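For this depiction, one protein chain was excluded, whereas all remaining protein chains were kept in their positions.
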Amino acid sequence: MRRVLTSAAVAAALALAVTACGDGSGDPGAAPAKSAAPAEVSGTITWWDTSDATTEAPAFKELVKDFEAKYPKIKVNYVNVPFADARDKFKTAAQSGAGAPDVLRTDVGWVAEFASLGYLAPLDGTPAVDKPEDFLPVPATSGKYNGKTYGVPQVTDTLGLLYNKELLKKAGYDEPPATMADLKKVALDVKSKTGAGGIALNVDAYFLLPFIYGEGGDFVDVPNKKITISSPQSVAGVKIVEDLIASGAAVKPALQDSYTNAETAFKDGKVAMIFNGPWSNADNLGGKVFKDNPDNFGVAPVPAGSVKAGSPLGGHDYTVYAGSKNLDASYLFIQFMASAESQAKIAGKLGLLPTRQSAYSAPEATANPKIAQWQKPMETAVERPWIPEAASLFQPLLEGYQKLAAGQTTTEPMLKDVATAYQGILKGWSL
Amino acid sequence: MSRAARAWSRDRRSPGKSVALHLTLIAASIVSVFPVAWLVLTSLKPRQAIESASVAPIDHPTLANYTQVLGETRFLTWAANSVVVSLVTAVLGVLLAATTGYAVSRFRFPGFRSVMWMLLITQMFPVAILIVPIYNLMAGLGLINQFPSLVIAYLTSTVPFCAWMMKGYFDTVPATIDEAGRVDGLTPFGTFWRLILPLAKPGLAVAAFYSFLTAWAEVAYATAFMTGDDKYTLAVGLSQFVGQHKAEWGLLTASSVLIAIPAAVVFLLVQRHLVTGLTAGATKA
Partner (left out) sequence: MTADVVATGRAAPRSGARRLLARHWYAWAMTAPVVIVTLVLVGYPLVRGIYLSLTDATEATMGRTIGMNVIPPTYQFVGLKNYADILTSPEFLGRLTWTIVWTVVCVALHVSIGLGLALLLNRPMRLRSLYRVLLVLPWAVPSFVSAFIWRYLLNGEFGVVNAMLRAAGFNGIAWLDDPFWAKVSVIACNVWLGVPFMMLAMLGGLQAIPRELYEAAEVDGATPWQRFRHITLPGLSPVSSTVVLLGTIWTFNQFPVIFLLTKGGPGGSTEILVTYAYREAFEGIRNYSGSAAWGMVILALLVVMAAVYRRALRRQGEAW
């Protein structure tokens, strides 16, 4: 199973949907970047890391130590901020001008919002953006807003189809389903032949995206300022989900703690398939049916819809607070943390997917089987709409999805309601 | 309780009634204790047993969650922070609430009703909406990531309630005591400090416990104001166990138990006072 991912393969594979983002109008005045000689830079910077405090943070803290060893005049104040609190906490601090960190690990979905509000420093031409051509094209789009770079990609991820090989084999399949139609068929066969459930759904708007992308739909069409969540394509995508639930191919999903319940069912062998990201690998491999038999655990790209196989791009970027008192040190810190060597270290230790092509071929990274395992799924990653309002788009769809999963509504009226809610969020956009 | 009263009550209860009384109280106690007991049991399970469809009260019991919480996180630092913030809030809260409560209990001064309304209105404004303006105030005072910012924010919610409660309590202390103080030539402050406060000790204990618990358990302000993880309180630190993609139930429950124990112990210590305090608060002068 262990395959080496060459940089060329990734480059070719990931050069999918690269579209210009934003309309390029003027934005808050940005000072031309000046850079001091790296060795002269000194002072203290604060970094808010949002990685998992118990499993991931130690590896990042080690990198911080390496950085301090390389630049002895710079001290880094490492603070682990729980992911769920980080966005609100940063915004409260950033607008006030007191208490915000110099560098923030920012979810790819937050960059455009923070940048549009003037909270972030543009990084073009600073040491922070180092060898930009080495970054994978799709993740790199997440750091850009209005034609400027505000975020440097740290790690990337996407959703894949995780499956229980034994259960699939019992149902008569050696390969995971490659299309949404096959997904339903395999799921129903698993259900009838093994007694386990077919697929576990996580009732979360983000996890609807592979179905919507597969039919050529999306939340919005950014260049044309159009709301497309109730377009025929998006409707077709969500209808697949509705059908999976109605037909029994999917087990009845939980709405609260939906993620945990779906994961638990998958880990316990009560269900054969689940959509999830690389972050869940360790959790899954500790589960009842994989602990003693890791080869039973399979990872595949999300099944293709009638148009393509597509899953949302996730991950994190490094950003710099515009009010930082020590911009130069912050730039150097990002340069170091986002370098191919640092990324390879993180990939090797934590199995987080690098955003630099060159990091994939580094021996440290290839030593972790997870990196190769996720090569194919990463090829399906689709750029998300990088607009300031993006984060607000999930809640209305989540509420709609919950109602759909509970059988209180059907796809069309539900998506119509969501589109109406979007019109309230995206002023002036057309349907 | 006098012997006569005891006889009055017990003699009248038939055995059937007595059984019904105890059964009702036992049932209520089970409902009350069960969730907490389950929390304790859960904290003793490994991760795989916690997130499993087969539910057993005891499943591979282990203390690993506790050793990890105490050994690998900054739990003790956060606990110390919480103790400091809660104690200061309790002491200051009681002092401020007592003087205010005494004033509104004894004096009918211009503005009396406004003060009562003000104390009520501060309870009515949703905290979630106050956070940003109060953060900006604290930032202006240079108090971000400092404990005083938390203490001040907590006082705005504990003092009004405690003042209301203390008023009820002071109402029960006979006015003749104030009179005696005045005859002895004490100022109103002197009367309050030397004569009334000592009589009000149980009421003070109630207010102190209430303030302590409020500060001990508060999350929203603490999350916004404390920007360094060396300054987190327990409630904030606890949220570190909820990651982006998964919650560490074992660590969460273990630290919840560790957080609840001191609160429960403090409570058990003051509970006698608590009842007496409210008792006295109930009788009107």
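Each chain carries a letter (A and B) given by its place in the written order, and its residues are counted from 1.
Definition applied: a residue touches a chain if its C-beta (ideal position, glycine included) is under 8 Å from a C-beta of that chain, and two chains touch if they have at least 3 such contacts.
Note that the structure is a prediction, hence the values are computed from the model and not measured.
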Residue of B:168, B:181 or B:237 in touch with the missing chain, whole complex considered: B:168
Residue of B:21, B:63, B:76 or B:177 in touch with the missing chain, whole complex considered: B:21
Positions on chain A where the hidden chain makes contact: 28-31, 88, 91, 94-95, 97, 113, 116-119, 121-122, 254-257, 260-261, 264-265, 321-324, 327, 388-389, 391-392, 395, 398-400, 402-403, 406, 408, 425
Missing-chain contacts mapped onto chain B: 1-2, 5-6, 8-10, 18, 21-22, 24-25, 28-29, 31-33, 35-36, 38-39, 42, 50-53, 55, 96-97, 99-100, 102-104, 106-130, 132-134, 137, 152-153, 155-156, 159-161, 163-165, 168, 171-172, 187-189, 192, 213, 216-217, 219-220, 235, 238, 249, 252-253, 256, 259-260, 263-264, 266-268, 271, 274-284
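In this text, only the chains that are shown with their structure count from here on.
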Chain A contact footprint on chain B (complex, rising order): 47-48, 51-53, 68, 72-73, 131-132, 135-136, 139, 142, 144-145, 223-225, 227-229, 236, 239-248, 251
Partner chain B, residues of chain A touching it in the complex: 46, 50, 52-55, 77, 79-85, 88-89, 92-93, 95-101, 259-260, 263-265, 267-268, 270, 277, 279-280, 283, 286-288, 291
